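A single protein chain has been omitted from the complex, and every remaining protein chain is retained in its original position.
And now, subunit A:
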């Protein structure tokens, strides 16, 4: 299955993230008793050790913390779109919660649909939800000032 973009290997801790994404919501796991956000999701809170958690909605706004532009050799589906960008987005609502993703021209556009020269650290982005061929919904990112 290396001829398609990879789908997330969803585990029990991360499943709610993808379920909310499928509904067009960006949510991050938070500890119920102490309120501390955590990412990637995990079974218990590293601060207060509670196993109770909830999924808090985010505004979907953030800034580019860093990015790379991969060139081949790559898996075939990625090589077909290379060079493309991969970015780390720091969420505006939650500094230090950073999501890896791609800046695209529109939700379902290709990974190389934005000229990498337009990217810079600190650029503001907002979330959009794109679909992979297998139906999985993943967050993508649009430049606030394209």
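Definition applied: a residue touches a chain if its C-beta (ideal position, glycine included) is under 8 Å from a C-beta of that chain, and two chains touch if they have at least 3 such contacts; residues count from 1.
As a convention for this text, contacts and distances are computed from a predicted model.
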Protein that the absent chain corresponds to, by UniProt name, given "Lipid-transfer protein", "Cation:proton antiporter", "5-oxoprolinase subunit PxpB" or "Dihydroxyacetone kinase DhaK subunit": "Lipid-transfer protein"
Touching the absent chain when the full complex is considered, from A:49, A:96 or A:118: A:96
Contact residue for the chain not shown (choose from A:32, A:50, A:66 or A:106): A:66
Contacts of subunit A with the absent chain, listed as residue ranges: 1-2, 5-11, 14, 39-40, 46, 65-71, 73-75, 78, 81, 83-84, 86, 88, 96-102, 111, 116, 121, 132, 138
